[in-house]
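The complex appears here without one of its protein chains, the remainder shown in place.
Here is subunit A:
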Amino acid sequence: MNFNLSDDNLALRDAAADFLTNEIDLAPLLVPGSTADAIDRESLWAKVAGLGWPALAVPESAGGLGMSLLDLVMVVGEIGRTVAPVALLGTLAGTWAITAAGSDEQRDRLLGPVAAGQCRLALAAADATGFHGAIPSVRATPSADGYILEGESHFVVDAPEADRIVCIAVLDGERRAFVVDADAAGLAVEQVDWRDITRKVAIVRFSATPAERLEGGWDAAWPDVRDRLYLYLAAESAAGSHAVLDEAVEYAKQRRAFGKPIGQFQAIKHQLAEIAGQVELADVGVQYAAWALDNRDPRASLAAAMAQAYASDTYRNATHRNIQVFGAIGFTWEMKNHLFYKRARCNAALLGESAHQHEEVVAMLEAEAA
């Protein structure tokens, strides 16, 4: 047992931190009323691709880096710390889906361009209620040279910029995964007014859209993908919580009222102390989940659900406390506090609120006890 990050882990984190600190300029998003389109996302993506980040999760056999999840959360954490508008989540989600459900041939053919930075992905797996479970609202039927899809998927992260979309659809009463080209006939991607303007989220509509079926079943693949998505969101949330804590602490040292720094009042400092404790726990929870998934530990799914539940609660709480400590100025669009606040809530909602993960945890424990 060893609870410390390795020098390699830390070097990776520091490199990501340096890059994002230099490259990310949130100012365009802080113009009142701005949308996700206010940022030059294309040139930012080109730089990210140049660093090889799209290849991080692609298996080595497909030309990727096949990096461990513990290494990956070093990078993802920095995206969370800086609320960077880097569209990595969709590509990672698609990569994990193809890795879990594709044949060896499909994996190598579809992920090779991803690793090379030439193909961005998105995963369309939710219905209009946000539910990722039983029956998706998209139907697949065989066609002469493959399959066609009908229906719509919701809350598809990074779809507007994706070159290919992995879509979950029902085929003969069974959930299966399909791959659709962004320029395919009958495909419409409608960007929604997602409150976290560091991300682009869309409804994806399919109308007689040609698609390639991934060979493996989705029921078997989804738990692996879900666990990794939980880990991604939790890593962003834990590091984002740390960032808003640090900023609130700095502000509380500077801002004076009644003749002293507000950080000297217990009403302020006690809130920050509680957040500091939660941030520490969220951080260790993320590292444990990454390790458990990397090592296929029997409790890996449990660890991932726990990390997401704890980190999302912490992030929601920390971002609210952060605005409270800043006072009314923290409530304005010109300040970046709301970018964190909104990402915290959007991250918590995407795969279901913490209460859903708590339910998953209890169900897993019941199964263990049975």
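Points to keep in mind about this one:
By our rule, a contact is a pair of C-beta atoms (placed from the backbone, for glycine too) under 8 Å apart; a residue touches a chain by one contact, two chains touch by 3 or more; residues count from 1.
One rule holds for everything that comes next: contacts and distances are computed from a predicted model.
Chain not shown in the complex: UniProt lists it as "Acyl-CoA dehydrogenase family protein", one of "DNA-binding NarL/FixJ family response regulator", "Phosphate transport system permease protein PstA", "Cytochrome ubiquinol oxidase subunit I" or "Acyl-CoA dehydrogenase family protein". Annotation: of A:T209, A:Q287, A:S301 or A:N317, A:Q287 touches the absent chain (contact as defined above).
Residue in contact with the omitted chain (choice from A:M306, A:I323 or A:A344): A:M306.
By the touch rule set out above, subunit A reaches the unshown chain at residues 1-6, 9, 70, 249, 252-253, 260-261, 263-264, 266, 268-270, 272-274, 276-278, 280-282, 284-285, 287-288, 291-292, 295, 297, 306, 309-310, 354-355, 357-359, 361-362, 365-366, 369.
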